[in-house]
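Written below as structure tokens is the structure these notes are about.
Only one protein chain is missing; all other protein chains are in place.
Moving on to chain A:
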Amino acid sequence: MRVTFTVNGREESADNVWEGESLLYVLRERLGLPGSKNACEQGECGSCMVYLDGVPVCACLVAAGQAEGRQVRTVEGLAEGDRLDAVQEAFAECGAVQCGFCTPGLIVQAHDLIARVERPSDAEIREALAGNLCRCTGYEKILDAVRLAARRKAAT
């Protein structure tokens, strides 16, 4: 089947998509957007997260056909040109990235959190990120990064 949807503001189509493919597969393997990562393919780890119609979801569990006609925003679509988004910048500054596999998903989820909640408490940050697993950092630096990004965002 053919699937057409908007990715990071541009309309994209993929042909010969098999019904069993996930949105994640279409993004990575057909549209050349490897930002969202494929780790568990079970909804457990959050490394595949993208915005679908403005709502963060696990792209590995979205059937390709379900994306038809919708708006997708991936981690590649958060920066403005060369200027990184505040969350991306904070992750880099705080040392919240080690192997980097979990990073795109965490960035999307943190981006959504600080867009919705102006000054998230630590408990709110932890709960919001509970579905994003990181096997390297121990999470402390990630919490630092989200706090920093939230602070900067509130100050602007």
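Here is the rule we go by: contacts are C-beta pairs under 8 Å (C-beta built on N, C-alpha and C of every residue); 3 or more make two chains touch, one makes a residue touch a chain; residues count from 1.
Following the convention adopted for this analysis, contacts and distances are computed from a predicted model.
*Asks:* The hidden chain: which UniProt name fits, "Nitrite reductase", "Xanthine dehydrogenase family protein subunit M", "Heme chaperone HemW" or "Transketolase family protein"?
*Replies:* Of the names offered in "Nitrite reductase", "Xanthine dehydrogenase family protein subunit M", "Heme chaperone HemW" or "Transketolase family protein", the absent chain's UniProt record gives "Xanthine dehydrogenase family protein subunit M".
*Asks:* For the chain left out of this view, which of A:C58, A:V72 or A:I142 touches it?
*Replies:* The single option touching the absent chain is A:C58.
*Asks:* Return the single residue from A:A14, A:L31, A:A128 or A:L148 that touches the missing chain.
*Replies:* If we include the chain that is not displayed, A:A128 is the one touching it.
*Asks:* For chain A, which residues touch the unseen chain?
*Replies:* 1, 18-20, 22, 41-43, 46, 49, 55-58, 61-63, 65-66, 68, 109, 126-128, 130-132
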